[in-house]
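Pasting a structure here, questions to come.
One chain of protein is taken out of this complex; the other chains stay put.
The letters A and B name the chains in turn, as written, and every chain counts its residues from 1.
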Amino acid sequence: MRSRHRRLVLAAAGLTALACVAACGSSASSSSPASSSPASSGGSAAAAGKPILIGLAAPLTGSSPSEGTSELAIAKYAVSVINGKGGIDGRQVQLVTRDTGGVSPTGAVTAFESLSSDGVALVIGEYTSTNFAAGCTIAMAQHVVLIGHASATTGLTDGKTYCFRDAYQVSQSAGAMFQTAKAMGWNPIAIAADTTSFGVSEDTEFQKLAATYGIKIAADVSWTSPASSLTAQALKLGQSGAKAVFIGSASGPDVTLLSKTMVASGVKLPIFGPGGVNAPGVPAAAGSAYNVMPGVYDITSYDSQVAAAQQFMSLISKETGITQGGENPTQLYDAFMIAAAGLAKSAGQGGTALVSALQSLGQFPTMSGGPGTYVDYTPTQHSGLFGPHLYTIYKWDAASSAFAVDSALSAVADKSAE
Amino acid sequence: MNELTGAVSSSLFYGTALGLMALAFTIIYTVSQVFNFAVGQFMILAALLTTAVRFTGNAVVNDLIAIVLVGAMGSATYLVALRWPETHGASPLTLVIITFGIGIVVEQVAVLAWGSYPLSEAPVLGGHFVLNGNYIPYQGLLLIAVAVVTVTGLGLLQRHTVVGKQLIALGGNRATARYYGINDLALVSVAWAISFAVLAVVGTLYLPLTGVAITTDLSYGVAAFAAAVIGGLGNPAGALSGGIIVAFVTNLTGVYVNPNITDTLTFALLFAFLVFRPGGLTGRAIELLGPRA
Partner (left out) sequence: MASWIAGWMAREHVRAARTDLAMAVVFAAVAVFTAGHGSAFATTTTINFGLFTLLTASLQVMLGFSNQASLTQAGIYGIGAYVAVYVEMKSGVAMPVALLASLAAGAVAGLLLALPLARLREHILAMGTLAVQVILSEAFIHLPGLTGGVNGEAVPDALINSVPVMVTICACAAGVIMALNHFRISRVGRQVLAVKADETMAASIGINVRLLRLVAVVVSFAVAAGAGCLFTETAGFISPDDFTLTSSLAVLVAVVLGGRSVTWGTLAGAAAYSVLNAETTSLPGLSDLLLGIMLVVVLGYLPSGLTGITLPGRWRR
């Protein structure tokens, strides 16, 4: 190389090296805390009258855009209800939404950070456990409260003071499924789960709990979502000698494809699962397959026949156009009510004041029932939208081509919590 | 025995669908040297047009309308988005990225218009017969019949008609072909229309067996690319066999070995072909290899 070249290249390399050393030497606490932004902390007189900002991190684009759209609609409705009651401390609540771009945790982190720099008092989100975990990391780093309404993996909030969940725990529903399987004589069972974080966490829970209930797992098939062919998986399920299939997938298209493939391949097994089996659109899309399968069961904590649930659904369907109920809408709505209650106690402030406020909340009438912000479903604490049962099991009725509550099975499932 | 029958019949149907998509892909590649990245999106768009926009009460008429519409979209896509850059020095890679952009547009429009919930498409031929415990749908047999007719027809067109030969000439050297007076504008537009119509055939005939969801576009698209390359680019029969091979290898391995690796297997297969036999089964892409330095 010519010497002028060499000097320039060395200079550039040296600069880079210097910068690297400087960066490594710095401590981790150089992030800018949320208190530097206008509306969140304060406590000063200037805050009176200014709107309180609540952030929503939702998957408006990416792989679950319909989820994001319905979340946005519910959030807007919840905020209008809060404001209709006079807001918080006389101040109106304003919703700020950021797109997480789907399921990437990087997107979740970016959305959280942009909401934080927008000056929100707290953030409500994220749609998947992975995103929620990523969000918790940022929440702790930035000292901004995060309330998760959909993430159900246990232990995610352990030790994370800024993070709260109002979703029921996956492990409990898995236990309820095994309890039901025992009663139905489904032993061994097979697992069919996709490789999203939801599917993997379901699969892990199923594997963990099977032995406790004395149930063997004959096969465990998986696929990358979204799938264009599930023939191998369906045939493996048929080969396995299992008596029923536990479905660990929340993807409507995948469950539709699996059901149709199972029927076409003559795999006559009942399917049972939380989420995907009754995902939006699936009853219509897979109905023809469901009608000929030996049993299709959906387990959820949400009982669509309870009067309060029907009232809630009719209210939000008028305002938001959403027609399918379920845990997600109600838990998201709850999250906003919980946030409002907390903010009322902390005088509109976020940060540590809000943390103490939320931790001090006792039992209060949420739409989903349950004490405070960490909703822990037990046989005695689950009133409200969630009916007489802790777990509601819906069975597909071929005659009406729809799901209907199966009270007997639901009672059986409840025993798993005792 | 049940599993084998199931695996074989499913593979035949899925393989035919992939093969037809690969065919659509290879037609455009032959004529325009472009990889159409939007094959999955247009395939599903056709199914959405039949299902979500019911033009008439008759499934056959709806399907035909969808095929014509999507075919027309093919020509339109070429004329509006690709013709100008193609004739003004765009590299094939640039054209590929443009088709990628078009795919994004189609996907987003579909989501905005019809949401992303799965839909059920009505088959043209309902019903099935039972073989070894497996339900063999008549719709699937219709798909295979249409595929065979299409491939044969295109092969005949290619070898025995002036139009077909001109299309091949266009693919070889566009400038020379024009010098000889071949109307490349009209011919290439027609080729794109045919390609997209084939995609629409897959969407309308195959997706009743699986359900329709726009989110699966890239899954089908990428599998179709693999099928096209494995079969050998530039050859209609190659495309169809590529699809059949991909379907059979992945399904049979999935059933008898491990179903959790089927996705990886498709691409491992593609990679193996590219390393050992990059021309695919029918060996046409040899000109895209460099000198054995």
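In this section, contacts are C-beta pairs under 8 Å (C-beta built on N, C-alpha and C of every residue); 3 or more make two chains touch, one makes a residue touch a chain.
Quick caveat: nothing in here was measured; it's all calculated off a predicted structure.
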Checklist line | Touch criterion as defined above, residue of B:Ala52, B:Ala122, B:Ile168 or B:Leu274 at the omitted chain | finding: B:Leu274
Notebook entry, point to check: Of B:Leu4, B:Ile97 or B:Ile144, which one is in contact with the hidden chain?
Noted result: B:Ile97
Next item on the list: Sort through A:Ser173, A:Ser197 or A:Thr300 and give me the one touching the missing partner chain.
Entry: A:Ser197
Notebook entry, point to check: Pick from A:Thr97, A:Ser173 or A:Ser416: which residue touches the chain that isn't shown?
Noted result: A:Thr97
Note to self: Could you pull out which residues of chain A are in touch with the chain that's been left out?
What the structure shows: 1-2, 4-5, 8-9, 12-13, 15-16, 19-20, 22-24, 26, 28, 30-32, 36-37, 60-61, 65, 68-69, 72, 97-99, 102-106, 109-110, 113-114, 116-118, 129-130, 133-134, 137-138, 141-142, 195-197, 199-201, 224
Check: Since one chain has been left out of the picture, which residues of chain B touch it in the full complex?
Finding: 29, 33, 35, 81-82, 84-85, 88-94, 96-98, 100-105, 107-109, 111-112, 218, 222, 225-226, 229, 260-261, 263-264, 266-268, 270-271, 274-275, 278, 285, 288-293
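Here is the rule we use: only the chains that are shown with their structure count from here on.
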Check: Distance from the CA centroid of chain A to that of chain B, rounded to the nearest Å?
Finding: 36
Checklist line | Complex contacts: residues of chain A adjacent to chain B | finding: 63-66, 221-224, 226-229, 231-236, 238-239, 252-253, 256-257, 260-261, 263-266, 279-282, 284-288
Margin query: Residue numbers of chain B touching chain A in their complex, please.
Written below: 2-3, 6-7, 10-11, 14, 111, 115-120, 128, 130, 132-135, 137, 209-213, 215-216, 219-220, 223, 247, 250-251, 253-255, 259-260, 262-263
